[in-house]
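All protein chains of the complex are present and in place, except for one that has been dropped.
Up next, chain A:
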Amino acid sequence: MSAFPLVALVGNPNAGKSALFNALTGARQKLGNYPGVTVERKAGRLSLSDGRPVELVDLPGTYSLDPTSPDEQVTRDVVLGKQSGERLPDALVVVIDASNLDNHLRFALELLSLGLPTVVALNMVDLASRDGLELDPAVLSRELGVPVVPTVAVRKRGLDDLRGQIETLLNPAPARAKALPGDFNAVRAEAKRIAKAAVVRETPSRRLTAAVDRIALHPVFGLFMLLGLLFIMFQAVYAWSEAPIAMIEGLAGTLSGAVTDALPDGLLRSFLVDGVINGVGSVVVFLPQILILFFFILMLEATGYMVRAAFLMDGLMARVGLSGRAFIPLLSSFACAVPGIMATRTIADSKDRLTTILIAPLMTCSARLPVYAVIIGAFIPARDVGLGVGLQGLVLFCLYVAGIVGAMLVALVLRMTVTKGASGSFLMEMPKYQWPRPRDVLLGLWQRAVIFLKRAGTIIFASTVILWLMLSFPKAPENSAVSQVNYSVAGRIANGLNVVLEPIGFNRDISLALIPAMAAREVAVSALATVYSLDADEDEAKLERSLGDRLKDNWPLPTALAFLAWFVFAPQCISTIAVTKRETNGWRWPLFMVGYLFALAYAAAGLTYWTATAAGL
């Protein structure tokens, strides 16, 4: 793609590679995909001291050049120059964890045998010395025959030195391959010998991590801690978001007021106020809540807790025939099912992986949050149920739990039927705990915010505009007994669809909102906002009211509850279907997924509605 020299970052998982990549490239990153495979390509720009740019690519972490998953395959193919869409790197930066030399050096030796110009980044030297391990980089450099730079990526230590070494490597020099000393065990022994030579001082390891793990991995306390963390996370989504949401709402209100005053009553004003500001605004308002959710997930990942959570959950995962590894893609799916499904690539067993993909949409993604939030806000009183626990947060928590329980049951059934096979496995390294660099977390949040706002500006905007068009035409005749919504194209379609949805308590407006919600779930909210905004046209007083209040006027409680239940299983958005098709190589599994989710959503909403009605709610 460019004539800049290409440098690849390569190393074991948990060597701190991504933190080093962030530190070297800053926010100038480009995410993409390798052609033909669905492995993410992370590239960034690095400037040398003389201003020359270098393209730096962050390869997926792997333990050896003998791949066991598609990600690891890409790493091997890139460093061998066999990956389509990627040049052979001009130089390698091999990242090794200073406190795990034996293991990481073995892979480093494999990489050195390739003969590419190489520099070794001896990363996380601070954590190693915290653990009582002092190393001599000079000895390591002499033994390996390449420069070794001690770094602390999260504190930006050693980066200038590393940059300087990369610069030296890129000046043409004959590269020398270090021959491998033989088979796997011989390489291992050599790695061990070098590691031993490089150690200056060593005391028994990992006191801090071991101490925390005694509680975090305890079968009882650990589980309480995990549940507690998740609970705090969902409470925070509400508690921390109030102020910023009020700000965004205020801004949207001022904006639509200004447009209403500036323009004469007519199609353009209706388009801007009802379609654009009300529609898109009703989704953008959830940005604070989505960012809070992502903040927690990024923190869990960066601190090293995520693998612990997988460890705690593995017993349960095994019981429904899944791999403990599936827990990480599933937890990511709380943010969005698309990266979650892509993250299943770390699961080696194909049946295991397929099951995980099929249940990933049952994890409550952040796009469902706006739907939950608006309905809960309207129908569930903001009461304290004691101990400072809010009823609204509690209901939200229950909805998430319903999704999880549903997913487990579906997995159990799938593993006994369509994805029958050997039970999964769980083999993972547990990284040391570490405090993430605030900048890395902020960068992650920023990337998420951009993605969300892009969606709001494109898919959500387009769906909202199309829906507004379909709702505004044809115009109902003056003094007609039929309302504008009922008279419009969309209203007529919804009235047809309503025959099927009426038994489960859905009204026409819901039927109407469900169609564009296939594009993105949160559109259901903007769709409802547009419908009620158009319906209220004649009545200025009604227009002033929030969407929540309007819903409360129009929906009985059982309908609202059924709507929530529907969205626990809601047939997923088009992006999820597309990524499932790509990951499973065909239409068979995405269609199966859509079918079973529709059936479940219908049944769940129906049961909720009938139960609530019978209970007299």
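Convention: a residue touches a chain if its C-beta (ideal position, glycine included) is under 8 Å from a C-beta of that chain, and two chains touch if they have at least 3 such contacts; residues count from 1.
We adopt the following convention: contacts and distances are computed from a predicted model.
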| item | value |
| --- | --- |
| Omitted chain, identified by the protein name its UniProt record gives, among "NADH-quinone oxidoreductase subunit I", "Branched-chain amino acid ABC transporter permease", "Heterodisulfide reductase subunit B" or "Ferrous iron transport protein A" | "Ferrous iron transport protein A" |
| Identified contact with the non-displayed chain, of A:Asn100, A:Ser256 or A:Asn278 | A:Asn100 |
| Residue among A:Ser47, A:Ser113, A:Ser270 or A:Ser425 touching the omitted chain | A:Ser425 |
| Contact footprint on chain A, counting only the chain that is left out | 63-64, 66, 68, 99-103, 106-107, 131, 133, 184-185, 188, 205-206, 209-210, 213-214, 217-220, 222-223, 307, 310-312, 314-316, 318, 324, 348, 425-430 |
